[in-house]
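The other protein chains are all here in position, but one chain of the complex has been omitted.
This part shows subunit A:
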Amino acid sequence: MGRRRRRVDRGAAVGALPKAIAALSRTLPAGPSPEIFRRAKFDRPEAAPALWQLLFRVLSPLSADGASASPAQEAQVRAVKSELRSQGYPRRALAQLPEDGSQGSRELLLALAWLLARGPLLERLLAQTRVRLGDEIPLCECEALARPGAPVPRVEADGPVDIRHLQWLMGKLRFQWRKLITSQQEQCALLGKIHSYTRGCHSDRSLGHLSVAETELLRDAEGGQQLLRRLESENVCLEAALRWRRQELVFWRWMDTVLGTCPPEASQPTFVPRIPERGAGEWELVARELQALQEELRGAAEPRRAAWEARVGGWGPEWSAVQRASREAVGLELAALQRAWERGGAAAQPHGPCRLVKSDAGASGGPGLRAAQVIEVLRSREACLEAVLCQLQRQCRQELARLAGALPGLIWILPPGR
């Protein structure tokens, strides 16, 4: 009796796992099939590329509708490794996987599970790709600040750079900034017009008027069809997410078994690159020479450092105390700034973009924020930042005055400005 029940349970469980994984996969961008997941448990190499791609899509910042072609395999692998490292992923085995993306499917599966378990990954991904019907404006910058985006390529200048060129580039940036602000003002004026003209057209009384997307829907039938298709595919994703939530326990129990199949991690103090067999003798020679050089450097540097420290008067313990003190001071200032912001603002502002709705002046409060409140919060933050800016400028001026005083033969000519 018990045995049959267990068999039935196992049978039900066997069916439930692929369904759960399928639901998870449907929710994720570039989600691979359940078969890939199964092969990954046994660290099969053919499962690795799909999982690298999945992790890359999950971890990289949102690109515009996935329009840009995904970068080469090595670039993807490097990006995934670096992003996981910066998020604090603990398993070293992943960092050691080869960059051609041919191996390590089990490690990748573990990494995915770690990301899922850590925080609201699916919710965040779904929120990023949401179809937006309204006219949205961002209320806070934290999303943009948390992900600084692709690193700017560093161009080494050959030879000295003329400062006039730098000033030229700064000036161009300033002009572009002003053009941006002008464009935003134009956008606001036009949005205002559309909102006024379409007053009374929306079926939802609380909104009252159409947004740009909705107006386009009425004007352009083809665009409307496309929008409908996007909404439908979003629905499919959301339903998959709900299914996943109901069934995810099965997945986690299975992940425990995956973890169980991993060999225990050997403790390695440092990351040692794999040395190819061919030429091993040469490598040893090089390694020995490097070590000798290192000893020599250490021998040369230590007495110099000691001499310098003696000259500046025992900066050893005092310097770290100074560092600690300044770090604390900065932390206090930052906290004070944030408190000032919170005091000035209403209850915590929602993160991410909000829909713009134009209502009559006397309209009683519905849900959502009033523009006047948001403006007040932004103004108080602006005032705080201006105060900090003024203080920093004052410090700069004092420093300049000190420098000017220290060099008596020098005349300082300030740039034309008021």
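Please note the rule applied: a contact is a pair of C-beta atoms (placed from the backbone, for glycine too) under 8 Å apart; a residue touches a chain by one contact, two chains touch by 3 or more; residues count from 1.
Please note the rule applied: contacts and distances are computed from a predicted model.
Hidden chain, UniProt protein name from the list "SKP1 component dimerisation domain-containing protein", "AP complex subunit sigma", "Tubulin delta chain" or "C1GALT1-specific chaperone 1": "Tubulin delta chain". From the options A:171, A:331 or A:368, the residue with contact to the unseen chain in the full assembly is A:171.
Of A:99, A:186 or A:309, it is A:186 that touches the chain left out of the display. As for the chain not pictured, it touches subunit A at residues 162, 164-165, 167-172, 174-176, 178-179, 181-183, 185-186, 189-190, 413, 415-418.
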